[in-house]
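Dropping the structure in here first, questions after.
Note that this complex is displayed minus one protein chain, with the remaining chains in position.
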Amino acid sequence: MNRTATTVQISSFKDFLIFMRSELKPKGKILTPFNLITGSIILLGALLILYRFFAGLGSVVHSSSEYPWGIWIGFIVMVGVAFAGGAYVTAFIVYVLRGEKYHSIVRMAVLNGFLAYVFYAGAILLDLGRWWNIANPLIGNRFGVNSVLFLVAWHFLLYMLAQLVEISPAFAEWLGLKKARKFLSSLTLGAVIVGITLSTLHQSGLGALFLMAKWKIHPLWYTEFIPLLFFVSSIYAGLAVVIFIGTISFRVFEKDRIDEEYKAAWDDIVIDLGKACAVTMFVYFFLQVLVLIHGKNWPLLNTGMGYWYLAELVGLLLLPGFLFSWGVRSGNPAPIRIAAVLTMLGVIINRVDYSIIAYKWYLPLSERYIPTVMEVVITLAIVFTMVWVFRWIVNRVPILKKPPQWAIEQEREEEGVERVVAYGPQLGVTMADGGSSIKREKKTR
Amino acid sequence: MGIDRRTFLKGLGTGAALAAPGCFSFPGKLEAAGPAANKEFMGVLVDTTRCVGCRTCEQACAEAHNLPAPDLNDATVFEKTRQTTETQWAVVNGFKTEKGELFAKKQCMHCNQPGCVAACPVKAMEKREEGPVTWDTNCIGCRYCMVSCPFDIPKFEHHSAAPKLQKCNLCWERLSKGEKPACVEACPAEALAFGPRRELIEEANRRIYKNSGEYFPHIYGEYEAGGTSYLYLSSVPFEKIGFRTDLGITAYPEYTKGFLYSVPVILLLWPAFLSGISAITKRKDEVRSKEGGKL
Partner (left out) sequence: MEGFTYIDIFATKGIEYLLVISGLLFFAVFWRYLSRPALAVYREYANVVPALSNWFHLPPEGIYFHQGHSWARPEGDNVVSVGIDDFAQKLVGKIEAIKFPPVGARIAQGEKAWSLQAGSKSIDMLSPVDGEILDINESLLSSPEAVGKDPYGESWLMKVKAPRVSANLKNLLSGELAGKWMEGVREKLLARMNYNLGAVSQDGGVPVDGIARNLDRERWDEIAKEFFLVS
């Protein structure tokens, strides 16, 4: 049986506080193995973060002048943002292309994207050496507009706001705030369009950050087309993550957090997402070949780094691409799920290549950057904290379950109003006198 | 801007008094009481044929900027090629070549179009009109300048809780007072010359021409990475004394130009396209459901 959320009545701030206090109580078992392991890492990470702020970046990070950026930028930010690409792609499909079939997953994808940006882009704060000056690029008077990083920082901020607007109706539904929901809903399409535009630029912008490191990055990876490659790969990376997180979520969450129809529709959606991934990866493969030819770099394929490049290309691009296609063709979601994981691995390695592996590849191992255990613990702590927040929200807010009845009706009403407005002339409305006389079409009896 | 006769003759006289065979020295003192009035780039010409590896420049630099003094008696420093560090803005490296042991001073090149300046999101790295590239404390410590520098110069104080980016600033504070950079002033072999970049290049060309065979016929820094304010002369090809010769002549910020120029375009085009598609699909949706309701 499907149960829609019961409407909460909040009529004052005090009500809100009382409500939040009750909501803070965990909804499931507290001492599960998952909670214990991730919880202790989160705790440890928090302590290390405190230590980092008092003792300086080098106290926690493998400091090297040769490698200014380590796994916090190279992995958390670069990979995390690519993985959050599912938000803008699904928002595009559902709100711009009006693919209603995928409505069930758009909230999950956008929530995941929003949290990813808050946590992962927020991890930048951790990595900044002089983080107390961070207000500068935002409200300061010395805007480095010539900098790609300035653009990326601003876009991150604005995009977080856009995603917040996109996901806010779900929170309004949870809190029973009907007027707020109506208002926020009306902003959705605008937020989505802004979000897609911003995403295009900052996904490619993350790649553009490497453009000035010309001779430091191995020629098989460095190209003037890095921004384009990053943008295209963010599409299939995001969709692969949606498949991954969706599959886990539908299995892991309690029955009353998930709408049965959403769950039933999931396998079908996985196949469609798989198709989108297959096509995007196909295009990306040809882009890679184009870049290879354009840079005249094919002789380099016969070197150590060349083999690594080929291994990546074949094992983590072509292989998942093939698995996606096979799954689509045979209507079987299983190879698609495997392909999604391989794709995610491929994107991780690709992004880490630019900042760590293919960056100054010529240095001997002793001078290469290898993250410290502390860095890894902090990284995991950030990821797990995000998972905990995601879980807390999905357990309460209508993300994977249907909105409450009043919200569904509100939405229908909005569509109905739009229909009348759009069909004024056909419905016999005469607007010449500015009047609003609407004659509804008589139904034949 | 020209050098007036008095200064020139003074310099000539000083140069003549030196033992350096066959070359004349370049006048060192600036004309005006501050950086040049018409704001052309100032620069430093490093003539490695004159450098004896005494490292006095390193010491003077450390003194002028409150950095730890280098140990001049330590001869092991020349055993391998050093980089600048978070406590040392300039280092002298030694190289064994067919023309004997040669030395080259390494520090920020003060590019005409610096990658670090283009990278900095808060304008902490700034290219002054007079030439020097300076760092300021409004820096957020993102280290993007380190990624973007073709010479790998800026050094980050990893182990400080209030880290700075350390690199040569062409003695910017001294220039404002009308003084020369500390290293230039300290060099006993007159290997370093300070002046307008244009004149330094003229002088360098003059030296190459006048002493054919002595110099490798190339001024390093004239066009590398779009041109730098620190210029080098050498008697051997520059790779032999630790210079990268594969940097290209494009200024490094140019590599991000394509992307940055397209940003406003996409910000204009995408919303228009997306709104258009949205309107069309909405219409299609309406039409479909309308037709569905009618028989």
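For clarity, chains are labelled A and B in written order, and residue numbers in each chain start from 1.
The rule we apply is simple: contacts are C-beta pairs under 8 Å (C-beta built on N, C-alpha and C of every residue); 3 or more make two chains touch, one makes a residue touch a chain.
All values derive from a computational prediction rather than experimental measurement.
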Hidden-chain contact residue, picked from the options A:K27, A:K255 or A:H294: A:H294
Selected from A:T38, A:S59 or A:S104 as touching the chain missing from the view: A:S104
Among A:A265, A:I349 or A:V376, the residue in touch with the chain that has been omitted: A:A265
Among A:I134, A:V279 or A:L301, residue touching the chain not depicted: A:V279
Touching residues on chain A - with respect to the absent chain: 1-2, 100-101, 104, 261, 264-265, 268, 275, 278-279, 282-283, 286, 289-290, 293-294, 296, 325, 328-329, 331, 443-445
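Keep in mind that, in the parts below, only the chains that are shown with their structure count from here on.
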Residues on chain B engaged by chain A in the complex (per definition of touch): 83, 85-86, 115, 117-124, 137-144, 146-148, 150, 152, 155-163, 244, 246-248, 252-253, 255-256, 258-260, 263, 266-267, 270-271, 274-275, 277-278, 281-286, 289-290, 295
Touching residues (chain side chain A, partner chain B) in the complex: 53-59, 61, 63, 65-66, 68-69, 92, 95-98, 124, 127-131, 133-134, 136-137, 140, 142-144, 146-151, 153, 189, 192-194, 196-197, 200-201, 204-205, 208-216, 224, 227, 418-419, 422-423, 444
